[in-house]
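Removed from the display is one protein chain of the complex; every other protein chain stays in position.
Just so it is clear, A, B and C label the chains in written order, and each chain counts residues from 1 on its own.
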């Protein structure tokens, strides 16, 4: 465990790519070979967006893609508040102070036979891109991607998935692209189609979506791994700020740290409040 | 008085020029016709350098040049701390939130016959450029400029003065350019040469320099106007933060506001502490 | 879409068209900012604290920036009550909104004298008792930290004037609720909170405090969470209205105070950075109400605990 955690580090990484994607998102590529070397899908980096004391804290972002050979990691982010607003102003060639890779990677992928569904709501689709690449690398081919958003502008790009030959279904609340409604409706349909339980769902997105996905999977008896969001101060396990309530098999409730024990959790353990 | 103050305003001004000057200074040109229209040499603007809450306050900068026709004002500034550091990152085309023109302009210039000496220490030379232009405009020709700095890199450019046909003498503490020593030594020599008292000295720079200049002038019986620096919060007279102790003819000491009653004061009134 | 939103508020008989006012000491006598916008759009103006005699204030430096904050030791620099009545009030003709006059003193008698003199001034809508200025050696801190003194002061001032009385509280106490209740018991019509938080910055090159007066009062966004917490506690404990302040920059900040229980809010330090912020806040409050279907902003007062 300690050995694994030793890989965490803090580096100044140069920006090699910074593109606006659609109307709401940015793709940020960073040259950070030390981090890329050990980074896993599902993990994240903590970026210092501003040099000043306001905003004060780093901001966490999941890996969107990891290129070990080139030493390049990418994130896909949405401008939400001041931190991401400032981040969006950085130019290719600038350096960013980042910490990573943080959190646990997703490592339950060996079960080759299983059918995998990757579910992403809004920018929550970002970590699914890294996950798809990893699954594909591991030889997994039975992958389906379901992406949802309020409107088409807020869907993440399909290209990563398409280039891997993975089928993508989209849902938008306003019907501007794909199915009109919630992406969890697509999940329900998909699971009904499968009629089998050796299926694994990974989900990331707004809490309400995760909660709905968790319930759908539970009803179907399908395992669902959720990538949880939390306000974070340290990102390394020191502050206990990112507490999430979980319930073990005996029904005992405790708090775990999203940054350290997560960010990915078995949806059945999460206490949805 | 109220009428004059009414001219103060807050505008978003576009950057039309932003150049690094020497190793230490920046020249910043702003399109702000409303401010340029009424701006006077000796006044200043208050710039919001950062969009965040840290640094919190605006930063004051004297007019370096005022072009009413083009609606362009310029400042010359030194990167001192975080505010000016952030300011230096802005690019031509960006907008800045500025307030001005603030403070009293210098308006004692009608006495055409007088010999004027403009004394500037370091970036304190900046307002002397606007003043030289104003004096020249008023028909004054008997102007001498004395500029000092620790080293030649920290002398402000001579070009504004030269283009007006005004003679510039420089002093550097390390002797890298001009006289080796303090610029106040040059002032002393100059005043000795003149042997006449109908001379007026304007001075801006570090406090120690102003104090020395004030004493030299007092000994020679020459009037000296000093442009004072102070930490400022509001810049408009509301906070009482920029207090300066002055002594009137009867020896009564009071505090005045550098931003409102100044920034220029008769050196004999200033209580040097 | 545009519905009518009622932003007006009546605090102890002070009728304001909206709940946004300026904090004492950050807006001069309401005249310095006349050039920037129409001050008459505000809910009210609170002027710089006035004392019996002219006060020169503390030696400079009087201000120093801190992270998201401003430390000041102005020391109640003001021209004194005579000058204020003779010279300043007549200049206030162009101000048509309520003018709240802040008064400060070293002893109860001084407050009483100030109050009775201002009682006769038509332009004065209310008095704010600044009992909490940390920059004055005598008085100042004592009043603000002793519930007994605060009650006594309030009772005495009430006897001297029929003007509404707002007591302005200091955050530099163990239990601000106790002080608030004392002011209420003494007959205060409203409370203002918070004044500045005692602080210090040291100049490490000079090896001494930056401020001429050594200590100062911390204001600005840095102290906002402290102020919101105190407004939350006090407004639940007293029946009189609370005017909230401390680091307010935006409509969202103002809403935090209103939802914590403030009936009105005051903008202080942020005036220096953005002189038109009070107007932006008024617009922002209206916008919030429209978006959230709130017809009367009074519905939001204390809604986070009600």
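Here is the rule we go by: a residue touches a chain if its C-beta (ideal position, glycine included) is under 8 Å from a C-beta of that chain, and two chains touch if they have at least 3 such contacts.
Being a predicted model, the structure only gives us computed values, none of them experimental.
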item: Omitted chain - touching chains that are shown; value: A, B, C
item: Touching residue (missing chain; options C:82, C:148 or C:252); value: C:252
item: Selected residue (touches chain absent from view) among C:35, C:229 or C:298; value: C:229
item: Hidden-chain contact residue, picked from the options C:43, C:61 or C:221; value: C:221
item: Identified contact with the non-displayed chain, of A:56, A:142 or A:164; value: A:56
item: Hidden partner chain, residues of subunit B it touches; value: 53-54
item: Touch residues of subunit C, complete complex, unshown partner; value: 66-69, 71, 145, 172-175, 197-202, 204, 207-209, 215-216, 218, 220-226, 228-229, 232, 247, 252, 255-256, 259-260, 288, 300, 303-304
item: Touch residues of subunit A, complete complex, unshown partner; value: 2, 5-10, 48, 53-58, 99, 230-245, 253-255
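In this text, only the chains that are shown with their structure count from here on.
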item: Far-end chain from subunit A, centres as C-alpha averages; value: B
item: Chain pair whose interface holds the most contacting C-beta pairs; value: B-C
item: Innermost chain, where centres are averages of C-alpha coordinates; value: C
item: Distance from the mean Cα position of subunit C to that of subunit B, given in whole angstrom; value: 36
item: CA centroid of subunit A to CA centroid of subunit B, Å; value: 55
item: Interface hub residues of subunit C, defined as touching at least two other chains; value: 67-68, 221
item: Subunit A: positions in contact with at least two other chains; value: 53-54
